[in-house]
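The structure that follows is given in the form of structure tokens.
Yeah, one chain of the complex is gone here, protein chain that is, but the others are all in their spots.
Presenting chain A:
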């Protein structure tokens, strides 16, 4: 076991709150978990040295930070600053049918409900998920009442000052037939360490639109997860945009717990320098008639390293499942690296499941075509790289977010080309 984990466990011992039984369980599991090494399959390409060496510290003094402004986006802001829920930044009046509250401040019935979901959607195999179970100080619960459509998106921001450590945790509950959009974002100022996990319970016929932005770069360590439980006829559409950092690791788990659920996941990541980004996406088709469509695209420049593990598990009862996983990668330099592994486990015999993974360099024909129109080679490369990602951005249902992220990505490509 690493020193870092030992100290984390030691710090967690003192916490005694409404989550005490869950925290105790996580600590028990942690005590029996081996610190991942290169031989640990889930961490094979993602060395934990940056965690072992982090100097990040919990900052308990109040710091004023606010999330970036996104033009044309009017969101309900759920803000954590250095791991603390900043209630002052939450709107006083919320739309009817929506509640956002610290778990510790819920009434006893709601608390019991929240407790029954906590850490049941996020699988226990994530070591840092367990750390988050044990250490997340302010756990926030968001819930939408039955049949209610909340048109304003909720943005969950985890903001970190220089050198800060934080562990944030949110539970989002969509009751039957409700609709909600949630944006997850982490903004860190450097030398930070964070774990940020959100669990979503999407009840029958509910619809979730989800975004996760992991745009922190440089000397930040960011580990997190978005985990979804889909009941009968539930629908989700998720978009993930990631830049790398010293260590960025994201796990998503989509569980088809009901029939006729429909999940779309579009993920794109763009890495430069010596950055690393690791996406582990798992889909569990536990019930029949589910549908999953996953598109993951990645561009790796310089000496950066990308990891993608896409697992689809179709259980024996999950007949008539339709699942598609498509992973395409572009390498921009000889030293760039991509480790991609589609993993299909199919135990039902009447399913359609397709997967593909490609690693390529830039399309030379397209490059030539652009050049014959006078566009310089370097500009053409930026356009093509951007186009590769833009196809997925075009699919983002929220126009304000798409318009916001486009120039940010364009800027990143322009930087990639300079080197």
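To be clear about the criterion, a contact is a pair of C-beta atoms (placed from the backbone, for glycine too) under 8 Å apart; a residue touches a chain by one contact, two chains touch by 3 or more; residues count from 1.
By our rule, contacts and distances are computed from a predicted model.
*Asks:* Of the options "Iron-regulated ABC transporter ATPase subunit SufC", "Ribose import ATP-binding protein RbsA", "Carbon-monoxide dehydrogenase small subunit" or "Glycosyltransferase family 2 protein", which is the UniProt protein name for the chain that has been left out of view?
*Replies:* Options "Iron-regulated ABC transporter ATPase subunit SufC", "Ribose import ATP-binding protein RbsA", "Carbon-monoxide dehydrogenase small subunit" or "Glycosyltransferase family 2 protein" considered; the missing chain's recorded name is "Iron-regulated ABC transporter ATPase subunit SufC".
*Asks:* Among A:42, A:58, A:322 or A:383, single out the residue that touches the unshown chain.
*Replies:* A:383
*Asks:* Looking beyond the chains shown, say which of A:39, A:92 or A:373 touches the absent one.
*Replies:* A:373
*Asks:* Residues of chain A in contact with the chain that isn't shown?
*Replies:* These residues of chain A touch the chain that is not shown: 363-366, 368-377, 379-380, 383-384, 386-391, 394.
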